[in-house]
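All protein chains but one are shown in place.
Labels for the chains are A, B and C, by order of writing; each one numbers its residues from 1.
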Amino acid sequence: MTAPPLVIGETVPVDVGAEREQMERVWGSKRGLWGWITTTNHKEIGKRYITTAFIFFLLGGIEAAMMRAQLSRPENSLIGPDKYNQIFTMHGTTMMFLFAVPIMEALGLYFVPLMVGTRNVAFPRLNAFGYWLFLIGGSFLYVQFFLNTGPDVGWFAYVPLSGPAFGPGKRADTWAQTITFTEIVAIVGAIELIVTVFKQRAVGMSLNRIPIFVWAMLVTAFMIMFAMPAVATASMYLALDRLVGTHFFNPAEGGDVLLWQHMFWFFGHPEVYIIFLPATGLVSTMLPAFTRRPVFGYPAMVLALISVAFMAFGLWVHHMFATGIPQLAASFFTATSTMIAIPTGVQIFCWLATIWSGRPRFATPMLFIMGFIFLFVIGGVTGVMIASVPFDLQVHDTFFIVAHFHYVLVGGAVFPLFGAFYYWFPKVTGRMLSERIGKWNFWLFFIGMNMTFFPMHWLGFYGMPRRVYTYLASTGWGPLNLLSSIGALVIASSVITFLVNVVVSLRGGAVAGDNPWDADTLEWATTSPPPPYNFLHLPVVQGRSALWDEGDERQVTVGTSTERREVLLTTPLDAQPDSRESHPHDSVWPLAMALAIGVLFITAIFTPLALPIGGALALIAFAGWAWPTSQDVESEKSDEKISLEGA
Amino acid sequence: MTKRERVTVDVTELPTIVFGSRGLLWWGTWGFAVAEGMTLFLSIATYFYLRRNFQTYPPLGYPQPDWFAPTIGMAIFLATCIPAYMLKKSAVRLDKDAATRWLVILSVCALVLCGVRTIDFYALRVLWMTSAYGSIQWVLLGFHGSLLVIEAAEVIGTAVLFIKGPVLPRHFPDACDIGNYWYFLVLSWLPIWFIVYIGPRIW
Amino acid sequence: MCSRFAEPAARAGIVVLVVLALAACSRERRTFHDSPPAASVAAESAKAVRSDSGVSRDGPYGNNAWALSQGKQLFSAFNCVGCHSHGGGGMGPPLMDSAWIYGFEPANIYATIANGRPNGMPAFKSRITPQQTWELVAYVRSMSGQGSKAARTNRSDEMEVRPAEAQTKTEKPVLVTPPPTVTPPAQEGHP
Partner (left out) sequence: MSALCACALSLNGCGLDVHRTPAGAEGQQPHIVLQTALPPGGTGAQIAAAATAPEDGQWIRPAKDFASSRFSGLNEITTSNVAQLKPAWTFPTGVLRGQEAAPIVVGHMMYVVTAYPNLLYAFDLSKPGASLKWMYNPKPATSSQGEACCDVVNRGASYADGKIIYATLDNNVVAVDAESGKEVWRTKVGDINKGETMTMAPLIVKDRVLVGNSGGEMGVRGWIKGLDLKTGAVKWTAMHTGPDSVVLIGPSFKPFYKKDQGTDLGVKTWPGTTWQIGGGGMWGWISYDPALDLIFYGSSNPGPWNPEQRPGDNKWTSTFFARRPETGEAIWAYQMNPHDLHDYDGVNESILLDIPWHGSKRGILVHPDRNGYMYALDRATGEVLYANPYVHITSSDSVSLKTGELALNPTKEPKMGKIVRDVCPAAPGGKDWQPSAFSPRTGLMYVPHQNLCMDEQPTAVSYISGTPYVGMDVRMKPGMGGNRGFVTAWNPVTGKPVWRISEPFPVWSGALATAGDVVFYGTMEGWFKAVDARTGAPLWKYKTTSGIIGQPVAFRGPDGKEYVAVMSGVGGWSGAIVAGGLDPRDSSAALGFVGAMRDLPRVTPKGGTLYVFSLR
């Protein structure tokens, strides 16, 4: 039963139950397993994405703990060199490719449609496909690891170590294919985000009004579009070298090993910002809720995001100072590496100004934000230090570097992420996380983090190299390593505290309500958890802080179909209503396509037959994906605006 | 859910079929084109990076690639912009018969070009496993070739849909975006054709 | 929700995993420790015979990628390359082809490397440890495509002088007699 049509100026009646039911029917997924595997709802997929990525975080953490256990004393024989090689490679690969980038994109895929006030991401089937492919790729890596075929060449897999001559067996192939999986996943996610942000924003949400997290995801998505192809190309060269004997990295036949480093770091450095920018977006978006004021310097923040994104592509060579690059190039990249501290500093000062001028409330998310600022500044300072060539040459490949990038990545991304978990958990589940356990969680993490990684600066100065599975007692590195390992134990207990908090709160946490933090962004305008269609009536936005600027009444739009899935498209800059576009139904074909691609990539390691077989499977899945079902035909009929004979 | 809502915008009258940058697919298509274009750009960068490792190009002992057949292929490629253009025009007119016709023609073109691509590989006169020169030549060709094959599958699939299947209104913008992507395919071929077949004669 | 098909599926999954694990194990295992040279060739060869009847007819390392790559380095380090080139032969017979003079079983090749052969093959048992010898055996066999293809490499970081091991045709080994000692033939005079 359709509700009576609303007209402009009318106030929405309180009783919208029938309309809700209708929308539930149109946008909801089937119940049970079938519904679970066919859904294209961005929140379902986003939740899965976040959970899967978090599980990879736990696995990566277990690997880290194993390494710390092995290094806790000199000449430890807990883990042999061969296993150790695999473990540190798995740790890096997992954290970078299966946790950090995916979880940031996953947060974007969950929250960006909510924050911009639309019903789903732009290409929902592509979104489902992306998740399945991520799951297959990640599982593939771990299955291979348990089959003793885990990569053992470091997370940046330098040739010639990872090449066919010195990387025997299939271990490096596993790495290369995992990369292929994750870069496809990242690129499709990025395209969805870009199109969602440009075309599906709520009416009135012009570009200068979108939440900073959305800005951060937009900028990140663009970075992914330009950075990921580099690692994709490089890993394709590597795979070709290894599987069919091309000579990209064979200097004897005109290849070049530095080609790998250039291409990898052309991706690899922006990668750091692909992880870090969403985290700053999270911070900027959470901060207003805990300081009771809009974030300070919105335009400066956005410009800083964009300039970081540009500069991030101009400093990859600082990873290669030890390769004997020309002095002029070294100077240039030293300059850019130092320069990127400026926009980053702008952001930090904006946050400080926001806190200074606001009324800060130190709930758990806020604690994580404060922790983030403290740790990230330390990581940033050591970053500026190693931007200088002579210093870098001294500490290159030592534990100093390990300390530096863990401060940047754990401090700069994991802390905001945990803050975000506490902040948005109520929106996703409808229940608050326990603040009491949360404080334990934070302090254990903060102390453990510093205990683990601060000593590593010293270990680096003392000359302890990265990636050695043990060291002699006479080096004197034992005590600091032991301290570091105890710190790892503290971090582990903190993460366990978090898991306990999740389990306890899911059962008996306080019920959250729509907007427990009294925050200003649009996702808090709907129920917790949000319905499949997100908003019954798509909101109209009045200002930068959507919920704070709307007054007593929320302005909404009407006129999108309730008979079929339909999204409202707006103009890219000013977000004026432009068209209504039908939206695809749930489908199993994205899963089928992901399986086909999975078969293609995985079997490609073993036989060139993978190409025709996987290609044929993908073709079938493609046909199934694109061919209109009777449901499509049905729902299209409800659109009376247009007919085939028309025009 | 306590806040009062007031309707201020009614979008009932908005169109449901839009073409070009007003639609989602246009953005998606160019999104992929940008990512793929970046990959092509990096492959071309690789070509020039590896070029520095050879005193002569092609390296001594390797024959020049044949340029004649690939250049004819390139001309055919350029010519296929016409059916792509006509396809776009007929799709915008929502003219199903014309769109079907041009899709079939474009399908034939795509198949012909797949055949031409096979000849292109022979015209390299080098195998990928003989040296980095051969490797990059093959990868440039192969990478664009895989885009071509995938696009051929899409064009043919859409043609079959227009002939056999239920054609929905939203398929017209889809067909239009096939034309857009085809332009990308042709445009990206030009630099590759040039550096693979003409380049070794120049540098 | 899915307990009915979960059990057989899980069982099948376990079987598949076990098979994969076995394949991956023999391919990816890496043995770093080593015993000194000059262990008894007979005892080592006996080990190969055991492994022939038991685990693998390709010798202890025929399917092991690490051992193959080690064998390849040893093949250069111990100057095997000088005589046999990169498999095509020279002073010594080619190793890429199907013809074997002194036997193609791992134990035969072990004995050849360790003890030498009368037509110029030197004995290496005082120089190369048994494990290294087995690695060499595996590599030598891989040159003609014996053993696991998945464990072999697709190219070297060197000048490309021959198709890589993984791209070499798998030959069917045949025994050939060593070059005969020459006996003067009867004279064939032409009027």
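In this text, contacts are C-beta pairs under 8 Å (C-beta built on N, C-alpha and C of every residue); 3 or more make two chains touch, one makes a residue touch a chain.
This structure is a prediction, so every number in the text was calculated from the model and none was measured.
The chain not displayed here makes contact, within the full complex, with A, B, C. From the set C:30, C:72 or C:86, the residue in touch with the chain omitted from the display is C:86, counting the whole complex. For chain A, the residues in touch with the chain missing from this view are 251-253.
Counting over the whole complex, chain B has residues 55, 59-63, 66, 68-69, 119, 122-123, 125-127, 129-130 touching the chain that is not drawn.
Residues touching the missing chain, restricted to chain C, are 76-79, 81-83, 85-94, 96-97, 99, 118-122, 127, 158-159, 161-163, 168, 181-185, 187-191 (touch as defined at the top).
Here, only the chains that are shown with their structure count from here on.
Rounded to a whole number, the gap between the C-alpha centres of chain A and chain B is 30 angstrom.
With centres defined as mean CA coordinates, chain C is found 47 Å away from chain B. Each of residues 244-247, 250-251, 253 in chain A touches at least two other chains. Looking at chain B, residues 129-131 sit in touch with two or more other chains.
By the touch criterion stated above, chain B contacts chain A in their complex at residues 1-18, 21-24, 27-28, 31-32, 34-36, 38-39, 42-43, 46, 49-50, 53-54, 59, 93-94, 96, 128-136, 138-139, 153-154, 157-158, 161, 165-171. By the touch rule above, chain A contacts chain B in their complex via residues 5-12, 122-123, 126, 187, 190-191, 194-195, 198-199, 203, 225-226, 228-230, 232-233, 236-237, 240, 244-248, 250-251, 253-256, 259, 262-263, 266, 514, 525-527, 537, 540, 550, 552-560, 566, 568-569, 572, 577-582, 619, 622-623, 626-628, 632-633, 636, 639, 641-644, 646-647.
Per the touch definition, chain C reaches chain B in the complex via residues 155, 160, 163-164, 167.
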